[in-house]
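For chain A:
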Amino acid sequence: MSAISALPPGTLLIAGALLLPLLRGAALKAWLLALPLLSFAHQLQAPEAGPPLQFFGLELVLLRADPLALAFGVVFHLAALIAALYALQLQDRMQHAAGLLYAGAAIAALFAGDLITLFIFWEFTALASVLLIWARRSERARHAGLRYLVVQVGSGVLLLAGAALHYRATGSLAFGALAPQSPGGALILLAFGVKAAFPLLHNWLQDAYPEATVTGTVFLSAFTTKLAIYALARGFAGTELLIPIGVTMTFFPIFYAVVENDMRRVLAYSLNNQLGYMVVGIGVGTPLALSGTVAHAFSHIIYKSLLFMAMGAVLLRVGRIGASQLGGLYRSMPWTTAFCIVGAVSISGLPLFSGFISKSLILSAAAEQHHTVAWAMLIIASAGVLKHSGIKIPYFAFFAHDSGLRVREAPLPMLIAMGAAATACLVIGVWPQLLYDILPHPVNYEPYTAAHVIGQLQLLLFAALAFALLLRFRIYPPELRATNLDTDWLYRRALPAAIRAAARAQRRLRAAAQTRAARLGHALIAWLRRHHTPPGLLGEPWSAGATALWAALLLAASLLLFYLRTAAAG
Partner candidate 1 sequence: MTHLPVLQIALPLIAAPLCVLLRHARAVQIFAVLVAWACLGIALALLGAALPGGAISYELGGWPAPLGIEYRVDLANAFVLVVVSALGAVVLPIGPGRRGHAVPPRREYLFYASFLLCMAGLMGVAITGDIFNVFVFLEISSLAAYTLIALGRQRQALRAAFSYLMMGTIGGTFVLIGIGFLYQMTGTLNMADLQRLLPAVQQSRSVHAAFAFLTVGIGIKLAVFPLHQWLPNAYSFAPPAVSAFLASTATKVAYYLLVRLAFGVFGTAYVFGALGLGALLLPLALLAMFVGALAAIYQSDLKRLLAYSSVSQIGYMILGLSFGTATGLTGGLVHIANHALTKGGLFLAVACIVAQTGSSALSDLRGLSRRMPWTFAAIAIGGLGLIGAPGTAGFVSKWYLVLAALSAGRPEVAFAVLLSSLLAGIYVWRVLEAAWFRDPVQSAPRGEAPLRILIPTWVLIGASLYFGVFTEWTAGIAEAAARQLLEGAP
Partner candidate 2 sequence: MSDSDSMQRWHLRMREKPVLRIVAKRFIPFVLLFALYVQFHGDYGPGGGFQAGVIFAAGLILYAMIFGREALEKVAPPRAVEIAAALGVLLYTGVGVATMLGGGNFLAYGALDSHDPMHGQHLGILLVEAGVGITVAAVMTAVYFCYAGRGAGE
């Protein structure tokens, strides 16, 4: 027992996943559900710190269970349980294994006390999670997965390089607060930033998540980026640079989310936007802000999983997920509709639902620290959230025009999983203290003051009104490249045209850049391929004579080098 408690939580999931090939039928299902619970029990009895481990001269701390890690651990376990439940009816053992491995690695990464251990599990999550994309077994998924893997492994490479630099500079590998100014710290920040989908580093997210399997996306949405948020919170709390980055993150995806047709891609954009709040929270860095970040990560994992689950259920039953191809599904999938609406109102921050609780924490923390501009921007952005996630998702999927689709309701395990997530959203929203109790810093915050509630409701009402008006005047058909219009009427009147133009220009620019880069990349790859495939110069051994010639040339080169060096020295 003591040996197990010295291991970080999550390793149990990894080990358990390796047993999967031996099980089948009911035992398999039971094991899938039992594992997250067992692992959670493991976390509960974890000591504060495990014994250090000697690893070729470096001291590694596999287990460091402080409140921050524990808080994330709770929500990761909850997400793993819900996702496992959601995936229960699946016949694909590889996906089960990959999901559990992925969750296990992500949880274990939370408890890493040093950068090397963090790196190991960091890469492990990348490797395990890509299987969830590849498991869809389509050509598109294969390519998206490969791009995803390259980015994820690349972030790991940056992390390792940063760790090495950091080790050189400080002689310590401990994973604590890092200095973003030092070269090592900057590289590590960049590595975290890639994984947290910072603006301009974010493309992999929208690229890969919609290509994953129905259940795979649920896992993906829970762990990868939140692990990065955790790492940022641990290493770079209070870094002011993160505030503008976070604000940008909350804003720019809104434009894309509004114009996007693929519902799961809309959610991927909104995921990005939600991460922005957390990044701002980390940037503010006060105990309240950090608690808000953790709380927001907590509630976000649950409602975003819920939304992905609902969309996954739609995809499973309908086989399509474009907004223009759906509609009127509330008749045939009433439960899914209901749960989806719960998720939507949570993400929009309606009082009595989880998003309201956690977002308010971050906003208050920003206000307390007098980051007024950021505060205002976040408020505006949250109205945008309502439009693209809170209304667009349920409206176009389940209502709008009746597409005539008549399908069966989602399978029971999926419904149970969604129900559990929806309940969690509601419970947290009604009894916020339950959430506040597990936060790393004690929180004395009362979200349900009249001012808060009324302010938020006003905001939401205006946003809803705007959406209705737009629909009424047919400015908001799903296939139209629409702009984001916010509650602020000045904003709405003065800038729409500019924004529309900007969005279009940016899209065109991006497309052009992409094709140019793609053409360049293709040319480069073709060149490499030509020279490295067997008939090419470097892909096929030359004759013995050619090597003799090279040997002679190399000899001449080295003689010349040595002669010049010594002549210069003499």
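Operating definition for what follows: a contact is a pair of C-beta atoms (placed from the backbone, for glycine too) under 8 Å apart; a residue touches a chain by one contact, two chains touch by 3 or more; residues count from 1.
These made the cut because all candidates are chains of the complex that A comes from, given by their letters.
Here the structure is a predicted model, which is why all the values come from computation and not from measurement.
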Selected partner (touches chain A in the complex), from 1 or 2: 1
Contact set on chain A toward candidate 1 in their complex: 55-57, 116, 119-120, 123, 134, 137, 142, 146, 149-150, 153-154, 157, 160-161, 164-165, 167-168, 183, 528-529, 532-534, 536, 538-539, 541-544, 546-548, 550-551, 554-555, 557-559, 561-563, 565-566, 569-570
